[in-house]
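Pasting a structure here, questions to come.
Complex shown without one protein chain; remaining protein chains in place.
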Amino acid sequence: MKTVLITAFEPFDGERVNPSWEAVRHLHERMICGAHVVAKQLPCVFDESLRVLNETLDTLKPDLVIAVGQAEGRTDISVERVAININDARIPDNTGNQPIDEAIVEDGPAAYFSTLPIKAIVEGIREAGIPATVSQTAGTYVCNHVMYGLLHALAKQKGPVRGGFIHIPLLPEQAVKHQGLASMPLQTVGLALEMAISIALTVEEDRRLEGGATH
Amino acid sequence: MKTVLITAFEPFDGERVNPSWEAVRHLHERMICGAHVVAKQLPCVFDESLRVLNETLDTLKPDLVIAVGQAEGRTDISVERVAININDARIPDNTGNQPIDEAIVEDGPAAYFSTLPIKAIVEGIREAGIPATVSQTAGTYVCNHVMYGLLHALAKQKGPVRGGFIHIPLLPEQAVKHQGLASMPLQTVGLALEMAISIALTVEEDRRLEGGATH
Amino acid sequence: MKTVLITAFEPFDGERVNPSWEAVRHLHERMICGAHVVAKQLPCVFDESLRVLNETLDTLKPDLVIAVGQAEGRTDISVERVAININDARIPDNTGNQPIDEAIVEDGPAAYFSTLPIKAIVEGIREAGIPATVSQTAGTYVCNHVMYGLLHALAKQKGPVRGGFIHIPLLPEQAVKHQGLASMPLQTVGLALEMAISIALTVEEDRRLEGGATH
Partner (left out) sequence: MKTVLITAFEPFDGERVNPSWEAVRHLHERMICGAHVVAKQLPCVFDESLRVLNETLDTLKPDLVIAVGQAEGRTDISVERVAININDARIPDNTGNQPIDEAIVEDGPAAYFSTLPIKAIVEGIREAGIPATVSQTAGTYVCNHVMYGLLHALAKQKGPVRGGFIHIPLLPEQAVKHQGLASMPLQTVGLALEMAISIALTVEEDRRLEGGATH
């Protein structure tokens, strides 16, 4: 039986919840397309997040890994295309650490592309009536850090294990306190993530669909 | 028994649905706070919308009227503060009419303020975890037209009948086709409108809460 | 000889300059279309701003009045269509006063429309290659307060004196500290205001051009 690891973060930046964990924890121990889903919360901390992730990868040996994070202000499910080898923290992480322009992996490649079928995932979620897009940047904070670290770890493994990152909007109850920022209910996000897992498990080759940006 | 009239619009601007009607029609024949709710669809047409509205007001003699409309791009439930006496159509209405800088009511006042307890409505919806704000402009299209016409009609009546307008975001299934625009599910919008009716029926005096804009 | 009064505000909300005054003070004592321009700074204070304005109107007896204010985040010269009879301050004014939902003029009309030829002004500024739009709301802060108070004062006068309000973006040097907000250089704003004065002095009847908003 296949195992799927889906990760999310603890709250950060003064929030009391992190929508990524609220959505992901409901998928824990679920069966999706015949695969067993394990949900794991990561600290919003540089390095420590990757230590926990790598430990979980070693123990669980998952066949698919999707990391999820909060992107306040984004309006839809945004499936990240690429992670870059840089930490540049606009705000301190949850231990107060704020690295500026440091490599995530010394001598690592400049970037890793998501190995998820990102276009098929976006298309599938949209067909379910949920707004979704490909994103060309996961930022330079702990989300990008985890995405890069994940893809770096998976690249060193023997078998091909797919991995990637999905950013989600604020929850409505968070957006109440951030006037003007878009939101998406937990249930919708949960459904989208379930579809992402399902598509990543079943679609062999990604769809050739436009999902780019002019800048 | 009190009667509440809640109106919404037919689709416009190339959309196949109008979220306002999708949300409002589920409230038809509902009882809220002991009042009987009647939902009515208005055409997205200058003048004809007001003809239908005024006819309905005459027949129904409601104790409360809330008109609802779609505001693509807005992120939350936005409770309009004021309607202005002008038609200035950026796009043609559903009959192809596109008035520019014409008064809605010749010799009517420049504006009418909503007579709903707008601050209490925003506060109540937010307390339920749904993003909501006061909006300082309902535009200059059919939504503002209906809001102005409604308040003009109510101002001439004897008894004090509260009236106002609420703009709502796109539905998720609409936003799929408008990348980057925020959305709100039907269920959430429906709940918010139900609360708006309930608060408008029960809160006598509006709350003194900040809901302004610097510009 | 005709006299034009152009007003602007002192800095507020923690800014060290107000772009409206920076632009307007260069027009002081200028001759535009044969009219003498007087620039006057108003305090960013409810009531006191109107006291100074009314005093200046009494002394100067201008033939045209344009009030100008800062609108952080706006991208272009935005010519206001309407002022509404409400103070609802999102932030305190420069004396710490923060009125909520109070009428500007007790028993005053709900709103006044600008008596400037707003469409002709927008068209003229655009033809000079400077972005400009009609705005449907001047907010509920001191800018709207001054616009309403101005139009209320002019409405009571005998001769027809045109008046209105123009919002302008941040200056580039202000936007440096507000990442992501648009800006416009002083010189461009100054040119646009000069054109607004010129058009308001010479265009008798406003142009019938689309400048509306669907919401």
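Each chain gets a letter, A, B and C, in the order it is written, and its residues are counted from 1.
Throughout what follows, a contact is a pair of C-beta atoms (placed from the backbone, for glycine too) under 8 Å apart; a residue touches a chain by one contact, two chains touch by 3 or more.
This is a predicted model, so every value here is computed, not measured.
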For the unseen chain, which displayed partners does it touch in the full complex?
-> A, C
In the complete assembly, which of A:K2, A:H28 or A:R90 touches the absent chain?
-> A:R90
With respect to the chain omitted from the figure, which of A:A138, A:L154 or A:V189 is a touching residue?
-> A:A138
Any idea which of C:T3, C:T75, C:N97 or C:S198 touches the chain not displayed?
-> C:T75
Interface with the undisplayed chain - residues on chain A | 13, 69-72, 74, 81-82, 84, 86-91, 98, 100-101, 109-113, 119, 134, 136-141, 143, 167, 206, 208-215
Which chain C residues would touch the chain omitted from the figure, given the whole complex?
-> 75-76, 126, 129-133, 172-173, 175-176, 179-185, 188
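Quick note on the criterion: only the chains that are shown with their structure count from here on.
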Classify the chain contact graph as line, ring, star, complete or other.
-> line
Per mean C-alpha coordinates, the chain lying farthest from chain B is A
Which chain pair shows the largest tally of C-beta contacts?
-> B-C
Whole-Å gap separating chain B and chain C, where each centre is the average of the chain's CA atoms = 30
Per the C-alpha means, the centres of chain A and chain B lie apart by a whole-Å value of 38
